[in-house]
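Here the complex is missing a single protein chain, while all its other protein chains stay put.
What follows is chain A.
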Amino acid sequence: MIENKFDAIVVGAGPAGTSAALVMAQSGLNVALVERGDFPGSKNVMGGQIYSKSLNEIVPEFWKEAPLERVVAEKRFWFLSKDSKVSVAHKTPKFAQPPYNSCTVLRAKFDKWFVGKAIEKGAFYIPETLVEDVIRDNKGRIIGVKTGRAEGELYAPVVVAADGVNSLLSKAAGFHPELSPENVALAVKEIIAMPRNRIQDLFDLEGEQGCTIEIAGEITKGMVGVGFIYTNKTTLSVGVGCILSDWVNYKMSPYDLIEEMKNHPVVKPLLEGGQIREYLAHLIPEGGYNAMPLLVSDGFLVAGDAGMMVNGLHQEGSNLAMTSGKMAAETIIEAHKKGDFSARCLSLYKRKLDESYVIKDLKKYRNSYAYLEGNRQLLTTYPEIINNAATEFLTVDGVPKWEKQKKIFRSTLKKRNLWGLIKDAYSAWRAFG
């Protein structure tokens, strides 16, 4: 029988849970890290990028050893109409030098490495084990978890729920409301293999550098969502995600939409000759600040996706997960010094999050999704307007530029009247500014 008493139990070996376990183990706590998958990362999906700042605080100079795919040196944003694109991109040497800004990763490899680091620091990793419920003492305080294994009770004065977007554990613990279809995005993704040289050429990349492309407009058919293409070493991560209630109401199937996106005239040439290696789907908790569950109770903390910590507009999630995991760990280290695991003492976690970019950013964009859902013209009409305008303005056909400008203005007003344009500009500034 394995030892079943720990200083802390972390449920879920993703970026949040592994960060929490690593930081606690490093400070000498006896911590269990419980994962249901047959290896770390086997259940985990993201776009995906990891962000240097947050990981570097947990594993200094991680880039010297972590299984990274490419260093993201350039970020591209596409606005598509039916057959055209307007793109904006930013490339800077700053992104391409240590400590970097972000890197693309494949989770099956990355998570395995990250959990290995936590084990190196002394965390006790328990694989292939599903946590089914919390265990409470007679005062209702959480004192451990019940797993699916025979005699599988694990005890600790504090439990961290880092079990991802569905977080069945915090629901079992009774203080996580059920997710609503408006507060999650459903994303599908394919891993598409391609020879390294071809990726370098098609995406105009140097050496180990990579790029990310976020795609808005035509491809989501008016649903609130984005498509993406991320470059890995010898694969591409290609996917599309939209708010779940939109998939439902628009009666769209994710497997059809990703095919349509891959066949868009602007996207297709970039995928030519690629071989699909894996098909994935995952939910993303994008409800933001207004939909966050309770994060702290007696002997219980919630971190990462389980706590709705995703900044969808900026494609950030793994960084919020790592930072929240680290802050949960620091809080528990303090709680052990005091021997106090009450909600009052553990609320230090909430204060740390409040003072950090995690809650500040979530608060900043608290109304952005509701705004987009109420202003779908931003995702449909506007990409069309800017593409039409670009085509008109860049066509050399003997028409004087002054007349072209007037023509663009007139055709824009046909799609959206002046009052609408002013209202959109003002409300966008209110929602995102």
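Keep this in mind: a residue touches a chain if its C-beta (ideal position, glycine included) is under 8 Å from a C-beta of that chain, and two chains touch if they have at least 3 such contacts; residues count from 1.
Quick note on the criterion: contacts and distances are computed from a predicted model.
A.B. asks: What name does the UniProt record list for the absent chain among "BolA protein", "Ferredoxin-like protein", "ATP/GTP-binding site motif A (P-loop):ABC transporter:AAA ATPase" or "3-isopropylmalate dehydratase small subunit"?
C.D. replies: So, among "BolA protein", "Ferredoxin-like protein", "ATP/GTP-binding site motif A (P-loop):ABC transporter:AAA ATPase" or "3-isopropylmalate dehydratase small subunit", the name matching the hidden chain's UniProt entry is "Ferredoxin-like protein".
A.B. asks: Tell me which of A:N30, A:N56 or A:N166 is the one touching the absent chain.
C.D. replies: A:N166
A.B. asks: One chain is left out of this view; which of A:T129, A:S170, A:S297 or A:T412 touches it in the full complex?
C.D. replies: A:T129
A.B. asks: Of A:Y279, A:F393 or A:F409, which residue touches the hidden chain?
C.D. replies: Considering all chains, including the one not shown, the answer is A:Y279.
A.B. asks: Looking beyond the chains shown, say which of A:L33, A:L80, A:V145 or A:L179 touches the absent one.
C.D. replies: The one listed residue touching the chain not shown is A:L179.
A.B. asks: Which candidate, A:G122, A:G222, A:P254 or A:G420, sits in contact with the chain we can't see?
C.D. replies: Considering the complete complex, A:P254 is the one touching the chain left out.
A.B. asks: Footprint of the hidden chain on chain A, which residues?
C.D. replies: 36-39, 41-45, 48, 106-111, 127-130, 147-149, 165-166, 168, 178-181, 184, 186, 188, 190-191, 235, 244, 247-248, 251-255, 276-283
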